[in-house]
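Following: one structure in structure tokens, then a few remarks.
Shown here: the complex without one of its protein chains, the others still in place.
For chain A:
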Amino acid sequence: MLELKNGIGAKRYVKGISLGEGTYGVVFKALDTQTNRTVAVKKIRLGKYKEGVHVTALREIKLLKELRDPNIIELIDVYPHKRNLHLVFEFMESDLEAVIRDRNILLSPADVKSYMQMCLRGLAHCHKKWVLHRDLKPNNLLISSDGQLKLGDFGLARIFGSPDRKFTHQVFARWYRSPELLFGSKQYGSGVDIWAAGCIFAELLLRRPFLQGSSDIDQLGKIFQAFGTPRETQWPDMTSLPDYVEFQFTPAPALRSLFPMATEDALDLLSKMFAFDPKARITAQQALEHRYFSTDPAPTKAHLLLRPASKAEGMRPPPELASPKEPVVLSPPAKARRISLFPGVAGAEHIHHSKESKDGSSAATVGETPSDHSGMAITDRSYLKRKLDMDVHFEDERHV
């Protein structure tokens, strides 16, 4: 009756190198022998958490099973192994932070539009399903080997929509936090994700984080410096927020002065994503329908976007960029020009030069660590077995 797919779970994947330490465990690369796909396996230690399976893991599993979209990371499988829970995701080659940081990549207006469109599509799907991401930032926007941007890391995500449900305002990395969160709002909605997406939009245009506050108050200061202190008429509910403090009035500089290179359409969309009053802020769906996305230049096709130097090189075949089939000239002329400024570090070669750091050291040990959690005495186990009818894989993992 019970599908024993979990039993074969561990055997289905051939473990590769470590990709680094996640919020609650190691992430490693693996090969899915069933589909021949490269996957990323997030290993969550169960023994560590005295309250059973950690709520962030449960959240991520629950929400990602609900969210199926080309612009949201796919949770392929979940299985327990030894004293760990393994979450199997599609493998993502890079993330938007690496793109923004990579000075060898010139982001054309069409590229920026493409990234924003993919980001907003993923977000619109989340919001349609009443899910708030609550942790949007460039390094949670993952990029697949075919250039698709996908929302990842749903460990802070929550279902919203029940009007009386209160949330914590301690979400998002500070630089992406909306003013209502900074003022301590506990009943917020999808606007918080839109604000963060606006910050990412700005970051794509500027190639540096837009509002880099050093504390919550400083963050608000930075926001008001950029957009002016909100007036009561702009945001009527502001003064009744729990942590509201009055700021000295600063007038808004022209948005144009902050983003000298942006088009009118881009500025218009940006200003709507940065509306102070969350109720007046544009929604993800409305943003996708904004004229910015329908006017020239058209968004760059995902597979033509230039990929940054990869974070980890393992069993992955060389990226398309390096292969002769897809020469660098496929990119818009502007990019080729930029690359040619650095004759030594042109696209393909660049991929190889910064891969060494993260993978080398930890590769050998991942997954081979003996599970030495003693757990409970042997005598207790038979009792357990009787009571709960443990499955085979629970049984043998305790003898490993």
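Some points to look at:
The working rule: a contact is a pair of C-beta atoms (placed from the backbone, for glycine too) under 8 Å apart; a residue touches a chain by one contact, two chains touch by 3 or more; residues count from 1.
We adopt the following convention: contacts and distances are computed from a predicted model.
Taking the options "Serine/threonine-protein phosphatase 4 regulatory subunit 3", "Multifunctional methyltransferase subunit TRM112", "Cyclin-like domain-containing protein" or "Large ribosomal subunit protein bL19m" in turn, only "Cyclin-like domain-containing protein" matches the UniProt protein name of the chain that is not displayed. Considering A:Leu19, A:Ala40 or A:Val78, the position touching the chain not shown turns out to be A:Val78 (whole complex). When the whole complex is considered, the residue among A:Val53, A:Ala280 or A:Ala298 that touches the unshown chain is A:Val53.
Considering the full assembly, A:Arg158 is the residue among A:Arg158, A:Arg207 or A:His303 that touches the omitted chain. Against the chain not displayed here, chain A makes contact via residues 1-3, 5-6, 46, 50-53, 55, 58, 61-62, 65-66, 78-80, 158-159, 165, 375-376, 380, 383-384, 387-391, 393-394.
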